[in-house]
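The complex appears here minus one protein chain, its other protein chains still in place.
After this line comes subunit A, so read on.
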Amino acid sequence: MMQEGLDDGPDFLSEEDRGPRAVNVDLQTDATLQVDISDALSERDKVKFTVHTKSTLPNFKQNEFSVVRQHEEFIWLHDSFVENEEYAGYIIPPAPPRPDFDASREKLQKLGEGEGSMTKEEFTKMKQELEAEYLAIFKKTVAMHEVFLCRVAAHPVLRKDLNFHVFLEYNQDLSVRGKNKKEKLEDFFKNVVKSADGVLVAGVKDVDDFFEHEKTFLLEYHNRVKEASAKSDRKIRSHKNAADDINRIASTLYTLGTQDSTDLCKFFLKVSELFEKTRKIEARVAADEDLKLADLLKYYLRESQAAKDLLYRRGRALVDYENANKALDKARAKNKDVLQAETTQQVCCQKFEKISESAKQELIDFKTRRVAAFRKNLVELAELELKHAKGNLQLLQSCLGVLKGDT
């Protein structure tokens, strides 16, 4: 299908989006390890990402290198972090969502089928738009995969992970296939157990005020972000629909303009031209809202889930620690297997304290990142809305001026 270097191709996204795509995360990039996705190729049912690394770290054989990765390999890497006990105390950067071109492909197909029922101009126009939409989805999925890698690279501990280095450097296929049915079912049950546990663990009131507050906050925040994310998607869809209507109106006005036998012909042509232009702006408004608001909300939905997972792990460790304490007391009372109970209790205590310490820092960092990202995006959103509204206004006023002058 489309072979696309990312920096060429039509500029569908605003100029502000070129450059570092980690728009939602506001990371400090440093020279010792820089990762980005320098290219991407969309094939029939998969996307191939070219992961490009620049590093001065001694772990790598070269200072600069690239490999090709697919979505499943990103998921493998993410899951390996989640399953690693050592990382229990960190917020694991959320996995990028699967590239989903189905809707876009379906639309392109429908367009092809309906080719006979519309004029050549209409067909070309709609085809261009659908292609632009496809390109926008493509750019988005690249950005989301890149953000994941950048988050890992910026994390002081995760960046040293061996799997991560293999992911970056090993230039063969990692042979990680997608999960088969059995494994997916296992995952499903794991999640069910986790939720039940989650309720259990959440019920235990935390001695530590910081974590108690964070727990309450995150539970509510996550739900609210979910709501807001869904609602913003719906709003943007309506906006796109309205822009499509204006597109059709512009086309019909053009036809009327070419056919009319009265003075209205010039009038219709001018208004048609105006609506063509304003429609493009409306489409850009919807796209920018999607990028600056909807994507932001979606990202923080995933991040807040990752933060909740961290709290859950800590809660689990706390329960284990408390159980170990009880077991130790029992053992001492019975004077049986005391040493073993002591060792277990020590291990649980250490684990719990280690998680608590790093979790605190992680949650503080999460807040900092979140506030910075929202600030950046809300400011850019407002600036873009203003830019587009002013552009629209100028077009409308100048057209009105011309039309009034003509009468």
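Here is the rule we go by: contacts are C-beta pairs under 8 Å (C-beta built on N, C-alpha and C of every residue); 3 or more make two chains touch, one makes a residue touch a chain; residues count from 1.
Just so it is clear, contacts and distances are computed from a predicted model.
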Options "Phospholipid:diacylglycerol acyltransferase 2", "RCC1-like G exchanging factor-like protein", "Sorting nexin-2" or "Creatine kinase U-type, mitochondrial": UniProt name of the undisplayed chain: "Sorting nexin-2"
Absent-chain contact - pick from A:Ile246, A:Leu269 or A:Cys349: A:Ile246
Identified contact with the non-displayed chain, of A:Lys48, A:Lys110, A:Lys184 or A:Lys367: A:Lys367
Among A:Leu108, A:Leu269, A:Val319 or A:Leu403, residue touching the chain not depicted: A:Leu403
Contacting the left-out chain in the complete assembly, out of A:Leu33, A:Ala95, A:Ala153 or A:Val225: A:Val225
Missing-partner contacts on subunit A, residue numbers: 213, 217, 220-221, 224-225, 227-228, 230-232, 234-235, 237-239, 241-242, 245-246, 248-249, 252-253, 255-256, 259-264, 267, 271, 274, 278, 367, 370-371, 374-375, 378-379, 381-383, 385-386, 389-390, 392-393, 396-397, 399-400, 403-404, 407
